[in-house]
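Quick one: structure below, then a few questions.
Omission of a single protein chain aside, the complex is shown with its protein chains in their original locations.
Here is chain A:
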Amino acid sequence: MDQVRRYLAPALFIAPGMLLYLVFIVYPMLQAVAMSLFDWQVVAGAVSVFRGLDNYARALADPRVWLSLSNSGVYMLFTVPPQIALGLGVALLLKDKSPAQPFFRVLYYLPVVTSWVVVSLLFKYLFADKGLINWGLGLQVSWLSDRWTAMVAICALGVWKGIGWSMMIFLAALQGVPQALIEASKIDGAGPWMRFRTVTIPAIWPTVAFVTIMLVIGGLNVFTSVQNMTGGAPGGDTDVVLTYMYRQAFEFLDFGYGSAIAVLLTLLVFALSAIQLRFFRNETMA
């Protein structure tokens, strides 16, 4: 009885959230894994043919999957480091109290709370042939007509929209750096760079780990901006994994294949996160 009573209260507190998590996250995820093994018929009551790992074999042999994966990877590589560096930089600038500080915090955070669809369209117009970017730089580049220039535009949006988020997290972490340590290092004669490297960074290291892992996951899951800015054009050259997957499932109604691609991406993200966790943990130990 005591045992029951001991666990009842926490269980009741966890139950609502856990229930929602199981119903809306875990169940659909398992369902997607199941679908990926079938030539899935979307209609209620229709019979789906079991295909085993056929959808996975098809995905691994599909050059378009690899192309879209490389685009997701490029996006991740070119948006995660700038977001961390710039987010941390802005957080350092805004750390100290000043009258203008709340204003700048809001300014940098504003893109984060703006709708992805809205800013995607905004960037599409900025990078249009007769858009503000070309006009301002005096260029005549068709940004969105070529794989690499389009990726520049898409990454620019990702960085611009993401800085505010990492800034906010870093700002919170910077408040927690013990003032005593900073003063002690000052007394020891450490300059600003030395203090940053030997006091601040180790103190906020868990936050750096958290931000990096979250940004890598987010980077590989890029979808809305690509879908709205290029839609994969020209000829699928700017497709990322999720836009390609979305097209297979919702345009071609090939839900089995779409699910297989989604599962593969999940496994990749999971593996990358595990590797990063291990890396950051080892670094802390050192």
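Quick notes on this one:
Keep in mind that, in the parts below, a residue touches a chain if its C-beta (ideal position, glycine included) is under 8 Å from a C-beta of that chain, and two chains touch if they have at least 3 such contacts; residues count from 1.
The definition used in the following text is that contacts and distances are computed from a predicted model.
Think of the chain that is not pictured: of "Succinate dehydrogenase", "Extracellular solute-binding protein", "Nitrile hydratase accessory protein" or "Lactate utilization protein", UniProt labels it "Extracellular solute-binding protein". The hidden chain makes contact, of the residues A:43, A:61, A:137 or A:180, with A:43. Across the entire complex, the residue among A:124, A:161 or A:195 in touch with the chain not shown is A:124. Summary of contacts with the chain left out: across A:71, A:207, A:230 or A:259, the touching residue is A:230.
In the full complex, chain A makes contact with the omitted chain through residues 41-46, 64, 124, 127-131, 142-145, 229-231, 233-237, 247, 250-253.
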